[in-house]
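Please find one structure pasted underneath; my questions will follow.
A single protein chain has been omitted from the complex, and every remaining protein chain is retained in its original position.
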Amino acid sequence: MTKGCTRREFITSSLTASVGLGLGAALACEPVRQEEMPGDSMVGGGALEDELTIYNWSDYIGTTTVSDFEREFGVRVIYDTYESNEDLLAKLQAGARGYDLICPTGYAVDVLRAFDLLAPLDRSLLSNWENLSPEFLGRSFDPENQYTVPWLWGLSGIAYRADLVASPPDSWGVFLDEAYRGKMTQPDDMRDVIGCWLKYRGHSGNSRDPEELAQAKADAIQAKENLKSFVSAPVKDQLIAGDVWIAQLWNGDTAQARAEEPEVAFKIPREGSMLYLDSMAIPRSARHPKAAHAFLNFILRPEVAAGISDRSGYGSPNAGALPLQTRPGLVPTPEEFVRLEYQEDLAEATALWDRIWTEIKVG
Amino acid sequence: MRSTRQRRILARIVSKPSTLLAPAGIWLIVFFVVPLGVMMVYSFMPRGVYGGVDSGFTLEHYRRFLDPLYLSILLRTTLMAAGCTTICLALGYPVAYAISRARRWKHVLLLLVIMPFWTSFLVRTFAMIFLMRDTGLINSVLMRLGLITEPIVMLYTPFAVMAGLVYTFLPFMILPIYASLERLPTSFLEAAEVLGAKPSARFRRIIFPLSLPGVVAGSLLVFVPALGSFIPSDLLGGAKQMLIGNLVQNQFGAARNWPFGSAASFVVMAVVLLGVMAYLRSGRGELATSLRDIG
Partner (left out) sequence: MTGRLPRWLGVVAGSVFLFLHLPILILVAFSFNASRFSAGWNGFTLDWYRAMTRRPDILRGLYLSLEIGLTSAVISTVLGTALALALHRYRFRGRATLESMMYVPLVTPEIVVGISLLALFAALNISLGVGTILIAHVAFSISFVTVIIGARLAGMDRSLEEAALTLGADEFTTLVRVTIPQLLPGIVAGALLAFTLSFDDYVITSFVTGSGTSTLPVVIYGMVRRTIEPTVNAVSAVVLGMTTLLIYVADWISRRGAK
């Protein structure tokens, strides 16, 4: 083999590279199209498909929900999980097909609809629809529930080890407290972290105001000194083990940790917090729409919804489920509810939030 | 048994370079060069409101990189990769040297060095987590022995990230250096010894300079992946640092800003290219032979 590159070889390789890049350029200009599904609006009756692929949050379903469904309907279920809305959006945007059911949070539904990635529901197949509580219907991201079926709702708060902390933390400011340095975590999620500091200063968790965001950034960077790490749901194990004493965590995951370690407690800070509603939706590229609808109708049954809520620790939007629940979750009291606000999509402010998140991570 | 006609066709196929290189060449062009081209085009397109790209041409993404925030990320990542390379060199050279000197156990030792190289990098990172956690093995043992009362915080620190990186890439440094040391003609050394040169002088003047191609190859094999890595800083660093790999990954994930992510990738490639050109200048032979020795 020759040593080094001669100048002519270098030029020829650059030329070839440019040709290749040029070809690539031609390709890149094609817009990403979405497939049209035959008979989009009316799925119609007929036999169920024999397979169903569900893409859901981890630890977000009942212990026997899937197996019960498989047995009753004779459908094989493939169950994949993700840890954040961004993972879900990134996957779908990149062209991952083959998911029949997904579970986006409210603001993610806005994005999915903007990209026209969701298929409208066929309500005629959802006979159990009436079981849903009206207060969870008609939300801003899907005013007529054309695309989404509410799944679970939850909120972000402070999970802590009652036996290891001096007093229950009741403010987001606890993360600025040096007494617990190295024993606290916040989620690796820009909506939750920046939202927390916005609420701390009395602003909206959906703020697009650069000044409010700059202040939130300053607080976040100061708090970062006290944090052990940025970690989302996986912090459960560390709470149970006692590695972490205070964690910003969602109420349902806290309930799951509490089931294994009763000293884990939950508090909604006095400044308020963010509420969210996760809903099931059918992507336009779904291959098994009938089975998807059958599953949706299945989980609208009160006893199934109760099982999902029991296991995950989150609140069910199903009115009939509440009396059937064996383990009520860590739900807020009515007066705490007043301090909660729903997460909304940031639209063009996403870039600003992302830059602030980068600065927080770097600072 | 093939008919003579078939054999003649097959013979023609394998004797012409164009047919031999066609499948691999096409695969590389279509699935390597073209994707880079696509990414390059993306890097010049404006971002759509909800993510994705709009049509148009803009330099804003590259200009954004001139922002001190992003330059600092690039600098920090480069320094970290360089630091990792240096530590790997300091730790790896003695090992390579020792193996090349060992007579009986050379083969076994080499196998032992190759093993981590072939094992899954995720598994090795997990091994580090396992050891360094507050309730992990190191702390438990030290506490049990009474040497410490509070667990030493090792995980989720820059130290953990560096340890993880070094642990992952050390074999990549050892093998090329060993390969070049092996090829040193013993006559040089014997002559030096006979002429009265001290061991340290022998090393400084003869051995090290002659092993330089291996050192450069190893450094490249460590520096390049270290530059683009983002998993160690996630898993071992507690996601508290943002390296250029994290930034790029974020743009293709949560931030949904593919154009900026593409621009950032090309900036990384530019840094890599500088390293590669330095390597090409010192000779390309070592990379191939060390990879052969791995096999």
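Letters A and B mark the chains as written, and numbering starts fresh at 1 in each.
Methods note: a contact is a pair of C-beta atoms (placed from the backbone, for glycine too) under 8 Å apart; a residue touches a chain by one contact, two chains touch by 3 or more.
Given the structure is predicted, the values throughout are model-derived calculations rather than measurements.
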Chains in view that touch the one left out, judged over the entire complex: A, B
Among B:L59, B:L79 or B:L122, residue touching the chain not depicted: B:L122
Contacting the left-out chain in the complete assembly, out of B:V14, B:L145 or B:L195: B:V14
Selected residue (touches chain absent from view) among A:L48, A:V75, A:L213 or A:A233: A:A233
Options B:R47, B:R133 or B:R256, residue touching the unrepresented chain: B:R133
Those residues of chain B which, in the complete complex, touch the missing chain: 7-8, 10-15, 17-18, 20-21, 23-25, 27-29, 31-36, 38-39, 42, 91-92, 94-95, 97-102, 109, 111-116, 118-131, 133, 135-137, 140, 144, 167, 170-171, 184, 186, 189-190, 193, 199, 220, 224-225, 227-231, 235, 245, 248-249, 252, 258, 261-262, 265, 268-269, 272, 275-276, 287-289, 291-292, 294-295
Chain A, residues in touch with the chain not shown (by the definition above): 1-2, 5-6, 9, 12-13, 15-17, 24, 27-28, 30, 32-33, 53, 55, 58, 78, 80-81, 83, 91, 93-99, 233-234, 237-238, 241, 285
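The working rule: only the chains that are shown with their structure count from here on.
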Separation of mean Cα positions, chain B and chain A [Å, integer]: 34
Sites on chain B touched by chain A in the complex: 29, 33-42, 45, 47, 49-52, 55, 69-70, 72-73, 76, 133-135, 153, 156, 237-242, 246-247, 250, 252-257, 280-281, 283-285, 288
Contacting residues of chain A [partner chain B, same complex]: 1-5, 16-17, 20-25, 27-29, 31-32, 84, 86-87, 89-90, 93-94, 111, 114-115, 182, 188, 190, 224, 227-231, 241-243, 347-348, 350-351, 354-355, 357-359, 361-362
